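One chain of protein is taken out of this complex; the other chains stay put.
A, B and C are the chain letters, set down in written order, and residue numbers restart from 1 in every chain.
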Amino acid sequence: MNFCSDNVTGFAPEILDALARANRGAAMPYGQDELTASVERRFAEIFERDVAVFLLATGSSANALALSCLTPPYGAIYSHPLAHVAVDECGAPEFYSGGAKMVGVPGEHGKLTADDLDKALAASGRGVVHHVQAAAISISQATEAGTIYRPAEIAAIAEVARRHGVRLQMDGARFTNALVAQNVGPADLTWRAGVDALSFGASKNGAMAAEAVVFFDKTLAREMPYRRKRAGHLFSKMRFLAAQFDAYLTNDLWLRHARHANEQARRLADGLAKLPGARLLHPVEANEIFIALPEPVIAGLERAGFQFYRWIEEGPGVLRLVCAFNTDPAHVSEFVKTAERLARG
Amino acid sequence: MNFCSDNVTGFAPEILDALARANRGAAMPYGQDELTASVERRFAEIFERDVAVFLLATGSSANALALSCLTPPYGAIYSHPLAHVAVDECGAPEFYSGGAKMVGVPGEHGKLTADDLDKALAASGRGVVHHVQAAAISISQATEAGTIYRPAEIAAIAEVARRHGVRLQMDGARFTNALVAQNVGPADLTWRAGVDALSFGASKNGAMAAEAVVFFDKTLAREMPYRRKRAGHLFSKMRFLAAQFDAYLTNDLWLRHARHANEQARRLADGLAKLPGARLLHPVEANEIFIALPEPVIAGLERAGFQFYRWIEEGPGVLRLVCAFNTDPAHVSEFVKTAERLARG
Amino acid sequence: MNFCSDNVTGFAPEILDALARANRGAAMPYGQDELTASVERRFAEIFERDVAVFLLATGSSANALALSCLTPPYGAIYSHPLAHVAVDECGAPEFYSGGAKMVGVPGEHGKLTADDLDKALAASGRGVVHHVQAAAISISQATEAGTIYRPAEIAAIAEVARRHGVRLQMDGARFTNALVAQNVGPADLTWRAGVDALSFGASKNGAMAAEAVVFFDKTLAREMPYRRKRAGHLFSKMRFLAAQFDAYLTNDLWLRHARHANEQARRLADGLAKLPGARLLHPVEANEIFIALPEPVIAGLERAGFQFYRWIEEGPGVLRLVCAFNTDPAHVSEFVKTAERLARG
Partner (left out) sequence: MNFCSDNVTGFAPEILDALARANRGAAMPYGQDELTASVERRFAEIFERDVAVFLLATGSSANALALSCLTPPYGAIYSHPLAHVAVDECGAPEFYSGGAKMVGVPGEHGKLTADDLDKALAASGRGVVHHVQAAAISISQATEAGTIYRPAEIAAIAEVARRHGVRLQMDGARFTNALVAQNVGPADLTWRAGVDALSFGASKNGAMAAEAVVFFDKTLAREMPYRRKRAGHLFSKMRFLAAQFDAYLTNDLWLRHARHANEQARRLADGLAKLPGARLLHPVEANEIFIALPEPVIAGLERAGFQFYRWIEEGPGVLRLVCAFNTDPAHVSEFVKTAERLARG
């Protein structure tokens, strides 16, 4: 009963079947195979637009490679100070960009606002040679606080980006969780709202190891093939990344997975939030819950064998609980019941 | 009937089974799982020594990360001019090292000699501030010409490396092919001969996407965890890299695969070499063949549906043919027979 | 009557004479000349200890090169958020280090405190592969707010540095101004207090273009010769950097210059601080003044031909005034008198 993260899970049986299917016969390497081409077309369908797609295996490589196409080495990338790209990738954006600077713009519940970005960018020293030059904004969808951006919020940020001549990248490690949380389409959450490049995650949502960078403006992707190869992220047997996406994007598997994860998170949050001493730190909008609980409850849950991370950066007594595509509803029920029992003392 | 490369193949059924097995239940991410730990122990067994192991998914990342731990940014890495690291990784060593220089030392049949390296290193300007500083030697095992290094040859190179204060890395994308081609053990071909770090490839020998960097001197690995993470090569669901190695290193699967590939290459070379106008460019010691054939034979083979690369860098009329872990012996026979028929005119 | 900065001045006549003297005859290049050797010995005398000295021409190169010897590419450098290295060098530390991260730790009056650093370092994720690894602290002496560090403050910071296994670099663009502001010696402000590397500035204090990096632990300087050359900062005619230091460090020229600048700043601050509506933002401890004045006074000073920067990052109505080695005392008097007249309306 592991609620540590959506990366402690395995992957869906459909993905395994797809790997097995793709394993028949020979295929040309490095993405010259038919399956990769077909997955690329599938992305275009889903996003209702011609796109440049690059399959990868890790989220950090997706973010860092995408950003490296959007910023010069002397550029600055604006993100929430808690963004994965800012704090959890051991400096990957700095490495891939050749030394660009991450600039943190704080905001409630893990979210950037267009206003704060506008102010930060206005004070950034555009054209002043002493300062790094604002080049890109990176937003996480869903955020590191488990919240989501609506199309209008993204559009407002994109408008600020355009006005200041910078690009907008979206870290979509949990893109699908954010998508199914609202009644919109993939295009609405991305290019229609002004996103230039998306890191489209599948690994956290039921794939084995599959991510994609999607450029909505293909001219921005010009350097990407070389940067990917040079970084050692061009897979020779690309078809096995493609196979994962093939299954993932078929029969709504991706959407079903995310709906399930969100729903379990909803149930878990609802159950815990009413306990005495409980306090949700952020709205639960996707599949992550940040909640303060009384220490005896936490300790009791740990003793009972539940696994989760204490999230000390948000204070003592705070947990992060993450539900996944395959979280067993019975485990959620048991978690809530155990917590209730502990809370009663 | 694809002889283009050993990366056009799929992967072995044992690997698929291992993925399926590893897919049960939750596991802690980023290599903190039991399967990864057990694979690391397995490497120690195989190499008869405590080692630091880092699982990866691509050969270029293995080489570039290993080399980045062995050279400062102002360093020089000596390799054969045709080495994969020198010409086929779009500058990955330069990227990962922060701008080190690849220095080519030519040699017959894709091999470096201790003597040539000694001369090159003696003239490299050690301690002269105007010149990049020799830091590492990289050798390919098997080489890009399909030849192999014997332990004595490696030891001679390692002795030169030690004398000049540089490290020795081995690109073992086809390590197992080189291993089974001679009556020695993995330790003999590596640390016992003086190798500091090995890129141990499995992808070209029946895995899906699995490589490992093995440091024989663990102090050299100190920076590796951060460099791997920062490069986006730390897999969250590491167990699926581990699972591939688990199967690969069990019941001699890796050795059996390589023996098969080498044997088919042997058969193919023997069959073709006696054709009129045929000329082997390099000794066939592993699973690659470089052979000049009359143009009508080549054209005829292409028309007959055989796939392979024309290797124009070695001259007109030269083919590279690669056999793999699952090359069908009947395909080899058919290739030879077709060529014989074409050669007769 | 230019109070914009201490870099709008020319240089001292003693420096010019030294250049002329050094210009006689031939001398071996790249620092192999006698004058450079003698200047290096002079640094050892001044700092009462064997040191490794590297002459340079710009302050940004001194800081960036020094820091690049103290941090790996995946390192983090802790500084005040307003430090020159953090905001005024267009990402030089990031470039030179290969992508390290600047982490800002706020503090009053441009100063870091040992306590705040201790907290920040304790939370930095030492050994956690997802996070950049704390590698160095950089403090500015004098600070960007015109304040200074005392030996005890530096020692407290150095103790934190040692405890957390990081190095301490001092940006001494205005080192001499900070030195003469207190009754201590160069060694007290640096290695005796625990500083590992010092950027020792002369350009802002009467030299033409001369800076030095001083390593107090010579083993830290091992990479510096190559890094300097590789960055294009190794001067062939090094003797003309050495000549500047030769004059600068002779007959207390450096100390006299700084005393003059500090004294004029003191006079200017005293004169302005008592004006109605005036408010000093920071203690005036060296040669820089940050002061809020009523807008009509500011506008009147500008009309009267005084040059200075409005320092809007500290709010509207804030000026920065800098005195230099050759600031004419009469100009200071006139500035104050004019301001007084304007303040009376």
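The definition used in the following text is that a contact is a pair of C-beta atoms (placed from the backbone, for glycine too) under 8 Å apart; a residue touches a chain by one contact, two chains touch by 3 or more.
Bear in mind the structure is a predicted one, so any value in this text is a computation, not a measurement.
Only one residue from B:48, B:88 or B:314 touches the chain missing from this view: B:88. Within the complete assembly, B:102 is the residue of B:102, B:193 or B:301 that touches the hidden chain. Summary of contacts with the chain left out: across C:147, C:203 or C:338, the touching residue is C:203.
Counting the whole complex, the residues of chain C in touch with the unshown chain are 2, 4-5, 7-11, 16, 19-20, 22-29, 56-65, 89-92, 95, 203-204, 208-209, 226, 229-237, 240, 307. Hidden from this view is one chain, which touches chain A at 30, 72-74, 98-99, 129-130, 132-133, 223, 225-230, 234.
Chain B meets the missing chain through residues 73-74, 87-91, 94-95, 97-102, 123, 129-132, 313.
Operating definition for what follows: only the chains that are shown with their structure count from here on.
Inter-chain centre distance (chain A to chain B, centres taken as mean C-alpha positions): 34 Å.
Work out the mean CA point of chain B and of chain C, and you get 51 Å between them.
For chain A, the set of residues that touch two or more other chains comprises 89-91, 95.
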